[in-house]
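Before I ask anything, let me first share the structure, which is written out below as structure tokens.
What you see is the complex with one protein chain gone and the rest in place.
Take a look at subunit A:
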Amino acid sequence: MQPINTFQAKAVALPIENIDTDQIIPARYLKVTDKNGLGEALFTDWRGEPDFVLNQAYAQGAGVLIAGHNFGCGSSREHAPWALQGFGFQAVISTYFADIFKGNALKNGLLPIVVDAATLARLTEQCLANQTIDVSVDLENQQVHVAGETISFPIDAFSKHCLLHGVDQLGYIQAQEAAIQAYEANHPARVNTVGA
């Protein structure tokens, strides 16, 4: 994973709450065996509506999505962050994210930025009034600079470290090989799917 720290991007607003991963990418696009081309299927059913935000000329090149509460609920499909990144998004702003989506996003370098409800309402309003707003993200300092204000956001220390340094989580677990072996030595397997 490439390290990320600061980036500037244009934000667009999609002020709908509980956006589920079936909307982000419908299941009929999950028959692939790789990660390519999913950006084209992002919100594909909603993009059938000419008025949908991502169909607008001003939305092209957007890197931040300002969404409604509880973004990414539903299925565990990691195709959701892959599709958002395939379109060009680097971050999503919401009041909270579904647990599995959030974990998937962080592992792919898509930043889930959590803000309070009043801040989200303010950013959404400004974005809708101007079609887009310019956002500057500073992960090291956990800040978003937007429309003249600075907004702090939380992120767990480990995810932040991994994103800042491009640390691969699998490599981190593999480095615990001795502890895993010790655990297995003390805890016989509870099932055997191969034999039995």
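Remarks
By our rule, a contact is a pair of C-beta atoms (placed from the backbone, for glycine too) under 8 Å apart; a residue touches a chain by one contact, two chains touch by 3 or more; residues count from 1.
Here, contacts and distances are computed from a predicted model.
Of the candidates "ABC transporter permease", "1,2-phenylacetyl-CoA epoxidase subunit A", "3-isopropylmalate dehydratase large subunit" or "YeeE/YedE family protein", the chain left out of this view carries the UniProt protein name "3-isopropylmalate dehydratase large subunit".
Note on the undisplayed chain: of the listed residues A:63, A:86 or A:103, the one touching it is A:103.
On the side of subunit A, the interface with the absent chain consists of residues 15-18, 20, 22-23, 26-28, 30-35, 45, 68-70, 73-78, 96-100, 103-104, 107-108, 156-158, 161, 169-170, 172-174, 176, 179-180, 183-184, 187, 189-196, using the contact rule stated above.
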